[in-house]
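With one protein chain withheld, the remaining protein chains of the complex are depicted in position.
Think of it as A, B and C in the order they're written, each chain with its own count starting at 1.
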Amino acid sequence: MTTAGILVLTTGGTIDKNYFDALSEYQIVDSAIGQLLKEARVALPFRIEEVCRKDSLELTAADRAAIARAARAAPETRIVVTHGTDTMTETAKILAAEVPGKTLVLTGALTPARFADTDAPFNLGMAFAAAQTCPPGVWIAMSGQVFDGLRVRKDREAGRFVAIEG
Amino acid sequence: MTTAGILVLTTGGTIDKNYFDALSEYQIVDSAIGQLLKEARVALPFRIEEVCRKDSLELTAADRAAIARAARAAPETRIVVTHGTDTMTETAKILAAEVPGKTLVLTGALTPARFADTDAPFNLGMAFAAAQTCPPGVWIAMSGQVFDGLRVRKDREAGRFVAIEG
Amino acid sequence: MTTAGILVLTTGGTIDKNYFDALSEYQIVDSAIGQLLKEARVALPFRIEEVCRKDSLELTAADRAAIARAARAAPETRIVVTHGTDTMTETAKILAAEVPGKTLVLTGALTPARFADTDAPFNLGMAFAAAQTCPPGVWIAMSGQVFDGLRVRKDREAGRFVAIEG
Partner (left out) sequence: MTTAGILVLTTGGTIDKNYFDALSEYQIVDSAIGQLLKEARVALPFRIEEVCRKDSLELTAADRAAIARAARAAPETRIVVTHGTDTMTETAKILAAEVPGKTLVLTGALTPARFADTDAPFNLGMAFAAAQTCPPGVWIAMSGQVFDGLRVRKDREAGRFVAIEG
């Protein structure tokens, strides 16, 4: 059945940052996600859909509404969202409110996928597994851990996500 | 509590193969797993324990008993086992029979972790996530998928793991 | 004799750019050159000295004087200078005027050394070879080619260095 497949919604973020010498600057461009899934020899059916290409600090309410709309409209019930890390938890809240009955896993990277030393493939692997094994709801896969998407924050200085206690 | 951490048992396999020019051959040596988890910025507590360093075609009943013993004896209840792919499903059967009440996830790689183009970090990420999110039992995380460890086989020619139907 | 060794002067540039999540920006930091030479199994004696850490568009006359001074003062007669590409030819002119009797080779990268897909190790290899095989003077090793440092320009749009004809 088609719902056995995984939908990957890409929104930008550090994971997709690249460097352009002609501009002497970094920009988010074509996503590296397809290449990562090829390297990972993923045999499970999947589909990649780009929603936007933004640093997550620049995401607007309209962008978040577009992510929720794409997730709701998709035939897939298991969805991975690649996303910048700075406002990942804000998007998680919107998705929890607006996309009922599906398993959504947000992930990203602290270091771009195009770097030799990157957390991108590991994080994407976590997200793929969590999308298959977690019940409906919103989850965040970062820092080696699968978090409840509504009970986690980014500790920017420590460079890691941590669970919210209590 | 210490049981919140993850134990990684390494046994060898392609994931840890390296090339030695002085010998003009490949050998399984010191595991690359610690380096992969560092690159992945894993903040969850984990511990790595080496059980053996073998191509999985060379694993004996005694080796499998040693893996089961290490898993049973560990304080951790969530365990990742890195393993050669050719006999991964045989070890899964032994672990299912001999290690009750724990979540065990076997993973490995079709291409060594030391290659630039490798499935190792993605697979290890899947295994880490599955170890946290799956109920007790034995699971195999390969080919982009989390399989019931007792209902999966390796399709050697296709280079992928596939679920056993029916 | 010590003059058989190679001095590597690092000045910054794209080759040494890294990404910092906590700042959400790229910066030039500790040089990747030592790591590249280790990966290359370089057995020839060498020494690395940092002159500055700047994008080459920000290099001042004082910075260029410091590079020339370091090259002149060094016991080594064969010197590699890692440098941003945008003003590499300007520094070449200064070095040609101020460092007589030594072989100097400037190199850099269009893509940071920390990327998986980078021209950094190849370019550094060219520079090491040219430093050993070229006569005294200033050379630029980029785009697969060893150029006379006074007869080359960067074609920014094409993303390559080209010889100045005539």
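In this section, a contact is a pair of C-beta atoms (placed from the backbone, for glycine too) under 8 Å apart; a residue touches a chain by one contact, two chains touch by 3 or more.
Since we're looking at a predicted model, the values are computed, not measured.
Judged over the whole assembly, touch between the missing chain and the shown ones holds for B, C.
For the options C:9, C:74 or C:126, the residue in contact with the chain missing from this view is C:126. Only one of C:32, C:70 or C:141 touches the chain withheld from this view, namely C:141. Residue positions on subunit C in contact with the hidden chain: 36-37, 39-44, 46, 110-111, 116-119, 121-130, 132-134, 141, 143-146, 159-162, in rising order.
The missing chain lies against subunit B, touching residues 14, 17, 19, 21-22, 24, 26, 55, 57, 85-86, 110-112, 114-117, 156-157, 159.
We adopt the following convention: only the chains that are shown with their structure count from here on.
When the CA atoms of subunit B are superposed on subunit C, the rotation angle comes to 180 degrees, reported as a multiple of 5. Averaging the CA coordinates per chain and comparing them to the mean over all protein CA atoms picks out A as nearest. Interface residue usage between subunit A and subunit C, two copies of one sequence, is largely shared: over half of the residue numbers at the contact are used by both copies. A straight line joining the Cα centres of subunit A and subunit C is 38 Å long. Annotation for subunit C: residues touching 2 or more other chains are 116.
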